[in-house]
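For this view, one protein chain was removed and the others were kept in their places.
Naming follows writing order (A and B), and every chain is counted from residue 1.
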Amino acid sequence: MAVYQRSFEPYAGPLTQPAWRFLVLVRYALRDLFKSKLFTVFMTVCLIYPLLSVFAIYLRHNADLLANLATAGIEIEEWMPIDETFFGVFMRVQGMLAFFLVLFSGPRLVSRDIANNGLPLYLCRPFSKTQYVAGKLGVLLILSSAVTWIPGLLLWALQTGLEGSAWGAANLRSAVALVIGSWVWMVVLGLFALAISAWVKWRPLAGFALLLIFFGGVFFARAVEILFNTNWGYVLDLHHTIRRIWADLFATPAPFFFGRPLDLPIWSAWVTLALLVAVSLYLLSRRIRAYEVIS
Amino acid sequence: MSEAAGSTGNTLDGRLALRQLVGTMRLDLRRSMLSPRSLAVYFLAFAPLALVGVWALTPFPTDEFDGPQDGSMVFTVLFQLYIRVSVFFSGLFLFVSLYRSEILERSLHYYLLTPIRRELLALGKYAAALIAAAATFVVGTTAIYLTVLSPWGTAAMTNYLFSGPGLANLIQYLITVVLGCAGYGALFLLIGVLFRNPVLPAAALWVWEAANPLLPSFLKHLSVIYYLQSLYPVPLARGLFEVVGDPAPMWASIVGAIVFITFVLGVASWRVRKMDLAYGGE
Partner (left out) sequence: MSDPGIIRFDQVSKFYGEVLGVNQVDLSIGPGITGLVGPNGSGKSTLMNLMTGLLQPTEGRVTVLGVATDRPEQLFRMVGYCAQYDAFPPGLTCYQFIYSYLRVHGYADGDAERLTWSSIDRVGLSDAGRRRLAGFSKGMRQRARVAQAIAHEPQVLVLDEPLNGLDPMARAEVTDIFKEMAAEGRFILISSHILHEVDVLADRVALLDSGYVVAEGEIDEVRVEMEARPIQVLVRCERAKEVASALLLQDHLVEVLINDDGGGFLARTKNSGHFYEQLQDIVLREQVKVRKVKVADSDVRAVYQYLIEDEGKA
């Protein structure tokens, strides 16, 4: 009987803990994204509004300026209040920018792996479907966080520092709303973008599909309004839905449309988003698999 | 030796060109009507029908409507949305990817290795996608129109169609929807061959078309929706989604559309002729 000397030596070094393994995908995806100059420029543009907000808060607390403005008869407290409306507007502006960030970066995340039969390479290793989705979603969450709740909370902290802790306590709701509102938007947007990316191979088409679904809903809602004389069509207008939730979180008036408020019950907005998340997870579970299907 | 093999001269044999055009359309029609993205087109074309179907089956206060002529008014507003969303995005899905989808599938070279002028190839691909889109939207528009008229009963509907303006209006809507497919299709074909990533130009076009009511009068003339609206048989009520302005004469809309489409196809063909085929990482 032939006896073979065992010369193979398996890798015996340290391994990344399973709980953090998804971050490998995040790291490489972010590095890939920031290779694009256009993306880097857009990311920078996304931080302009927070910088302007910092400037506004600074002006609001500049004693010399306030004195000069008071001399000129301008009461800046009335003209530019730092309150729930200020943070609500911040949320809306940065939320939309987060949408465009996801539009830019989301469609390529899964489609590229599927188009190049790359999924088996990930999933034939000790790396689960959940970890894969977490890794891809992590990319979008990090990018969106960088333009939504993180600068928002910094602004809130700055204002609290300058105005005093009493202001912070009175406006705690804005801070909580910033965090919850951002995370809801980021998770919904991220999962849906990944689901689209998993089903639409060509990146631009995936981008168009995202645009259509987020901004085309208003046309559907309008058709329902014309035919049935009801506002209920707007529950499928995702842009309106998220604005309705933000308005509720920040305790600001319901969003206006065609010059009138659309006061649909808040639960309907939450149900819409919950359904969208469920559909996205289902679509992802169908498509993320460790084998290639030849039809 | 067969006829095609013998045609190697400089002058383009008309019959040969026609056969090549039909051959291209034959191949591309299958792609435009049976590919996964055609499902999106069918959804966009027929989802409004489901909505209108529910409306037609739901009892509504008849005192608000006098009869099928009022249904026709409802249709006009819906038709505007149909053009702006369904036709626009269907054109985008079908025409932007005429070349790009084949580059993604790495199958475009089979076309480019045939003895067909690339101008003719562009025309054939465009015509196939146009036939697919136009057929879908002609059926969709007709079905929605008839469904909107249906609540007043078959007799009233027949009377409105054949003794009133109903049929003439329907034909005019069908011409509009076909021209919409042709106009947006030509623009999206051009965007597809000029830009590697057409998202930004297509989004810009959408914003431009949507912002049409807000534009000064002379800029209104530079949009597809302006000419399409000029073809509506029933004038639109003024509103945020509706184009306001002096409508162009019908003949000008049709001739303008044809000239515009020819020009755009010419530019697209020139671009395709100069195109290097490189299947990079899309």
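Everything that follows uses one rule, which is that contacts are C-beta pairs under 8 Å (C-beta built on N, C-alpha and C of every residue); 3 or more make two chains touch, one makes a residue touch a chain.
As the structure is a computational prediction, the values presented were derived from the model and not from experiment.
*Asks:* Touching the absent chain: which residues on subunit B qualify?
*Replies:* 2-5, 7-8, 10, 12, 16-17, 19-20, 22-24, 26-27, 30-31, 34-35, 102, 105-107, 109-118, 273-274, 276-279
Just so it is clear, only the chains that are shown with their structure count from here on.
*Asks:* Per the centroid of Cα atoms for each chain, what is the distance between subunit A and subunit B, given in Å?
*Replies:* Roughly 34 Å, centre to centre.
*Asks:* Which of the residues in subunit B end up touching subunit A in this complex?
*Replies:* 37, 40, 48, 51-52, 55, 58, 74, 77-78, 81, 84-85, 89, 92-93, 96-97, 100-101, 104, 197-199, 202-203, 206, 240-241, 281-282
*Asks:* Which of the residues in subunit A come into contact with subunit B in the complex?
*Replies:* Subunit A residues touching subunit B: 103, 112, 115, 201-205, 207-209, 211-212, 216, 219-220, 222-224, 226-228, 258.
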